[in-house]
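Pasting in a structure now, in structure tokens, and then I'll have a few things to ask.
All protein chains but one are shown in place.
Letters A, B and C name the chains as they come in the text, with residue numbers starting at 1 for each one.
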Amino acid sequence: MFTYTIRRLMFAVPTLLVISFVIFALLDLAPNDPLGELPLTIPPEVREQIRASMGLDQPFLIRYLHWLHQFFVNEPLNIFEQLTGITVGDGERMRVLSWATRSPVVDLIVQRLPQTLWVVGMAYVFGILIAIPVGVISAYRQYSIFDQIGTFITMVGYSVPTFFTGIVLIVIFSSYLQWFPSIYDTNLVVNDWASFVQQVKQMVLPVTVLALYNASQIARFVRASMLDNLSQDYVRTARAKGVKEKVVLLVHVLRNSLIPVVTVIALGVPTIFSGAIITEQIFRVNGLGQLLITAVQGADIPLVQTLTFIFAVLIVLFNLIADVLYGILDPRIRYD
Amino acid sequence: MTSNASDKSPILRVENLTTSFRVNGQWRSVVRNMSFSIAPRETVAIVGESGSGKSVTSLSIMRLLPRSSSKIEGKVLLGDQELLALPEERMRQVRGNDISMIFQEPMTSLNPIFPIGKQIAEALTVHQDISSAAAKAEVIRLLEKVRIPNAKGRFDEYPHQFSGGMRQRVMIAMALASRPKLLIADEPTTALDVTIQGQILDLIKELQDEEGMSVLFITHDMGVVAEIADRTIVMFRGEQVESGATDDIFHRGQHPYTRALLAAVPRLGSMKDRSLPLRFPVVDVQSGEAQPMAEVTDTVAKTKTPILDVRDLTTRFAIRSGILGRQTGAVHAVEKVSFQLFEGETLSLVGESGCGKSTTGRSVTRLIEPSSGEVTLDGYNVMGLDRTTLRTMRRSIQMVFQDPFASLNPRMSIGSAVMEPFIEHRLGSKSEARDKAADLLVKVGLSPDMMSRYPHEFSGGQRQRIAIARALMLDPKVIVADEAVSALDVSIKAQVCNLLLDLQQSLNLAYLFISHDMAVVERVSHRVAVMYLGEIVEIGPRAAIFENPQHPYTKKLMAAVPVPDPSRRNIKRNLSIEEIKSPVRPTGFVPPVREYRQVGEGHLVQVA
Amino acid sequence: ERGTDGDLKILFWQAVSTMNPYLSGGTKEIYAASMVIEPLARYDEKGVLQPWLVTEIPTLENGGVSKDMKSITWKIKPGIKWSDGSAFTADDVVFTWQYCTAPDGGCAQKAQFEGISSVEALDPLTVKVSFSEPKYYPYGALTGAQQPILQKAQFKDCMGAKAPGCTSANFSPIGTGPFVVKEFKPNDVITFTANPNFRDPAKPAFATATLKGGGDAASAARAVLETGEYDYGWNMQVEPEVLATMMQAGKGKLETAFGTQVERIVINWTNPDPKLGDKRSTVEGGKHPALSDPAVRRALSLAIDRDIIDEAGYGEAGKPTCNIVPAPDAYVSTTNDSWCLKQDIDAANKLLDDAGWKKGGDGIRAKDGVKLSFLYQTSTNSVRQGTQALVKDWWSQIGVDAELRNVSASVFFGGDPASPDTFQKFYADVEMYTNNFDGTDPERYLAEWLCNKIPSPANGWQGQNIPRYCNPEYDKIVNELAKTADLGKRAELAKKANDLLTTEGAHIPLIHRGQISSRSVTLQGVKMTGWDSELWNVADWSRKK
Partner (left out) sequence: MTDIALTTPKVATDATTPFGMFWRKFRRHKGGVAGLIVFTAILLTVYVGPLIHTIDPNKIDIRAKNQGPSLAHPFGTDNLGHDMLAQVMAGGQISLAVGITAMLLALLLGTLVGVLSGYFRRLDGPLMRLTDLFLALPLLPLLLVIIMLFRDTLRGAFGPETGIFILIVFVIGITSWMHTARIVRGDVLAVKSQEFIIAAKSSGMREYRIVLRHILPNVLSSIMVSATLGIAAAIITESALSFLGLGFPSDFPTWGRLLFDGANFLQITPSRVIWPGLAISLTVLSVNYIGDAIRDALDPRTQVH
């Protein structure tokens, strides 16, 4: 298993390099422009100068190598310096700068990470927490009323877009009932009970919207997997031993059913980091999703490139984690 | 139903047990009016064809059938408790405590993701207030009792790390954990090879002596019944047709079906003075009359060049590890195997599980790429063929696989499955294919109108015949029959063997017959090769191997075969319970050069 | 009194990416920065230039502007302090000019400093700006929200190519304004505290301010008007009835102000036929087969009912117009209003009939095999798509077919020469967008329609004469405007130029667009302006008690 992991990690390096190049080429080819959002009153000559100041006048390959150097050499060195306080070289090196904000991309990402993890991550966790019992009961009582309603709700949850559920929730709970705020305060620091309550309140709506969507998908998987396992012989063995029904279901069947589900869940984790663009926008969570979409719309190539590359790393990594997890959870699987 | 052993009050009494399933909205009874009882320390066997309701009977006693789609009527008395009327919670306490069960499929009946120690311990902890340390000690004691070597070390291992026979022993340990009054063992040995089967039967007998429990033993293997049961119940199509002392049943069976069953039992040594294969007697289940057996003629064309000539065939599976996946060793699955097969001849390949029989069969057709050796088949030099010629070559040699169900695509009607090779090789039009398939289906004893059905709609024996029909579709010269009959119950086994013999008579086919069932091998083969750890240790005419085994392994194999003779019951074989040796060798291992000694005409034995 | 009204919560649905308006010319950045850094003079809600950091507006009369119109001298108010307590001097003003004009800088406001030969500090409180040519409107530089003064001490190491690297300075510039940046989260939220060194000790009334960004206009409107979570919301470009519904909650009010923005349909005078390849939509490619007919251009305009467009998409924030220079009042012409402001389908039909465009079997007019079937493109935006639908409907009534297309704004306005979808390339027959001019003087704006400003592959499609309009008479008027100092005369010429554009049909002006923002009913002191930052007088804002 260990050598397998090492081997996969080694193959990941060339893969990621190719991915980074393709992303860069794609972004370069894309017709949107970093100056697209500036007022039309700025004349063309000035626009040309702004473009030059962003380095856009250089050839494509140079810009790519530049980015590679900044991302793989300068940024790690910078992190190293910050952590240890040791200065390497003269300490003067160009970091990856966003064109829109003119600030280091990595700092932006670090700044956005907390709210994304809180809201999108929490929604993922809640989604899973809802999905598993729903899936388990739906499978255990297949074709019962609960199962039918569960299927219906999960399908509706999947088919109604979040931009719609989000607005419905805001109209009901923020405008009409005034229970929860419709705008997420990213500056809120949780340091006492009152601020904690406030944090919970502002998370309720976005988390609900996203959790519903996540739960819909995962519940389908849990149900299918439970159905597969419920008919296995070992379930009968457990019953023949006189094991309580609850234990049979929750220990024997669920543990087995969760193996494929866990990998599905692991594969979904990178999507947390890509944020939830629409939901973040509706509730102004301003996490990584919002960062990415504004960057894409503003053609902020360094930011988009860095974000998507980190995302690619996560995808490759979690792909590997999913495979390894499978091997760990299921003792039958050996990769060597 | 009275019983001559019921002077003591019985442990279990079943009265008028009727079990029905709801199929497509209608109730259909699959077990009707079963009544029997089991006395303390008694072993009762239930025999019957596949699908006759044996497993359902046992599951009904345990109330383990799906509640929504099954209905159990009658009475099941454990002592004086009426099990069918117990509330679920009380019934749960009976299960695993008073009655334990070993299931038909040891491979799938263990939870794959829990260590076996934990699974056995669970059987203890659900019924007793016992500390986990004590439970562990008890489990290790049980594991030792079922002769799992190094029980302590294997406590935390997972089911897949055990061989089939060991898993079966784990199941037994689990069933015995709570010292039940009654053990229900549902075909615990069917899928195992003879040596392991022997070990398990010995073990059950021994434990019965020690713990004093009663056993309800379900099987379709009459040899096993003869060996283990005090009394025998015969089931036929959901009904109990006969019951009595095993001896009576074997020698004075009344019901025609009982006789049909017994007639079909192959007996080792029954071929003593024959040189040619022999058909199984066919008994009509309604009348119980045996039809006369037609003798077979000698089909072996010794004079011609062999149709299949294998020289020094070696197949190894690399074992890779390390960062770069360097090869660190290899499974020497087939090692320098040489044999010849003539037209119209049956060569049987026998040997314990994992000795390389299937691999040999597959290497010959390059379904598995051999590492070295020479194979000449019907004039083709198999090892040197390119992809296209390989496909054409495969027309000459066809396989019948170990598991007929698995070898048929579940989503393809059997008509298309049989026709497919013919069409694929463009041997004729679609309607010609249909005609030929219909013809072959008739030949193997099926009717052409079954062509639109799917594999799951057939019984095991029928599926095996479909597989044979498919193999014949291309007019092959050689058929590799890989355990083609092992999983079948006796009467169907007899049918299939007879069919193979008939086909050999009419089409002059050559068979490479792979099996671990020595009784069948004895009946159908002209010559026998014994494999051990990838090598042929002994090869020769059937009579010579069976009557004059020379190699120690051949002798051991012969000793393990159960004998369908109740009078020889309670004779222990005292088989050693050593582990199966591994054919894994490190890289750079040079296999020793083997010498063979000639014992008789064509009878060679490996000298170590 | 300063700092007694708690927190001021402002919502921008487009988030602010930097606080340095020289590095990003975006409106949202300019507005946000105006809470912190200030220009020498700025426009009030009526478009009148007001002295801000100076004692008075220099004029010819008071001698601030030299007779030859080649220099202007600003006198700084004494006693103004930066928020760090240091004194605001003429050096800072000079530095700001140097900062923006440094080579390799990519300063977004460079155009405003065009024609300036030098900026000198005559003494710590006097700055003289000299021009290389006579400048007849000399107030462009260092005034208005686009060009606030930066502190030399903070930015002196951030000149030219180094400018983007000064992240902390760009994110929290030291200013003279009422607020100081406390924390800046780019593209998310900015927190401010009151500037302790602000020149008016009673202001600002708020102790802190929060400027949150992100989301969409409708939900921003909801947060101010319906849920009352925020005090001020910028740019409520939402369908009027939606706003009206939200207002029923009684939590907020709308504020509108009109600047110089005009939503217009631009007509392509050249041929955008794809078959022309590289010559597509260029002068070399030839005239547009249908739109070169003045009758067609006029008919397209006649068919449009601007009142309905206004009602459906703009409400309070728009007025029908037929001018391309819609404000200030002195420049507004009424010449074309008579025929253009009112929809007249019959007249349009007649015009086309007379010009020989005959309806075919499919109801679409054609002449000599040329069909009146136009590709009508615009940027993606629900109001614009609504307008497109309305216009298409009206045009169909005069036998003109329109194929609608909408293009993502960042592509449409991006100007990427590789993209076929930019508004400059104009690979369509007509296109719709808004443009305006900074400040109150239209001279530079009117110069966009000069013959030599036509976009073409030669100038990288960067010209601003989008309709490819070319009229020597127009060129003459605009050149004359550049040499005229007298304000009355200037207005006269500007109107003439404006009228010519509409009459000839370089474009079809639709709506004079105002800015519309929302404020909480508890917020007072807001004076909306279309000429400067909406937050220009944020120092005067306070909470209603």
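Here is the rule we use: a residue touches a chain if its C-beta (ideal position, glycine included) is under 8 Å from a C-beta of that chain, and two chains touch if they have at least 3 such contacts.
On a predicted model such as this, the values are computed, not experimentally measured, just so you know.
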{"item": "Partners of the unshown chain among those that are drawn", "value": "A, B, C"}
{"item": "Listed residues B:Thr19, B:Ser70 or B:Gln462, member touching the removed chain", "value": "B:Gln462"}
{"item": "Contact residue for the chain not shown (choose from C:Ile80, C:Val127, C:Cys166 or C:Ala218)", "value": "C:Ala218"}
{"item": "Sole contact to the chain not displayed, among B:Gly165, B:Gly223, B:Pro421 or B:Pro562", "value": "B:Pro421"}
{"item": "Touching residue (missing chain; options B:Asp449, B:Asp475, B:Glu547 or B:Glu595)", "value": "B:Asp449"}
{"item": "Subunit A residues that touch the omitted chain in the full complex", "value": "11, 15, 18-19, 22-23, 26-27, 29-32, 151-152, 155-156, 158-161, 163-164, 167-168, 171, 220, 224, 267, 270, 278, 292-293, 296-297, 304, 308-309, 311-312, 315-316, 319"}
{"item": "Touch list for subunit C against the chain that is not drawn", "value": "218, 238-239, 241-242, 245, 274, 308, 311-312, 379-380, 382, 385-386, 388-390, 392-393, 403-409, 411, 418-421, 427"}
{"item": "Residues in subunit B touching the chain absent from view", "value": "23-25, 49-51, 237, 260, 282, 284-285, 291, 362, 365, 367, 390-392, 394-395, 398-399, 401-403, 406-413, 420-421, 424-425, 443-446, 449, 452-459, 461-462, 467, 470-471, 473-474, 491, 495, 498-499, 502"}
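Quick note on the criterion: only the chains that are shown with their structure count from here on.
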{"item": "Subunit A and subunit B: spacing of chain centres that average the CA atoms, whole Å", "value": "51"}
{"item": "Centre-to-centre distance between subunit C and subunit B (centres being mean Cα positions), rounded to whole Å", "value": "86"}
{"item": "Junction residues of subunit A, two or more chains touched", "value": "none"}
{"item": "Residue numbers on subunit C that touch subunit A, as the complex places them", "value": "11, 15, 17-18, 20, 23-27, 104-111, 161, 163-165, 167, 170-171, 183, 185-189, 191, 210, 212-216, 219, 222-223, 226-227, 229-230, 249, 408-416, 418-422, 433, 435-438, 445, 459-460, 462-464"}
{"item": "Residue ranges of subunit A in contact with subunit C within the complex", "value": "29, 31-54, 94, 97-98, 100-104, 107-108, 111-112, 167, 170, 174-175, 178, 181-183, 185-187, 280-284, 286, 290-291, 294, 297-299"}
{"item": "Of subunit B, residues touching subunit A in the complex", "value": "62, 64, 88, 92-97, 100-101, 103, 105, 108-114, 122-123, 126-127, 158, 160-161, 171, 174, 320-325"}
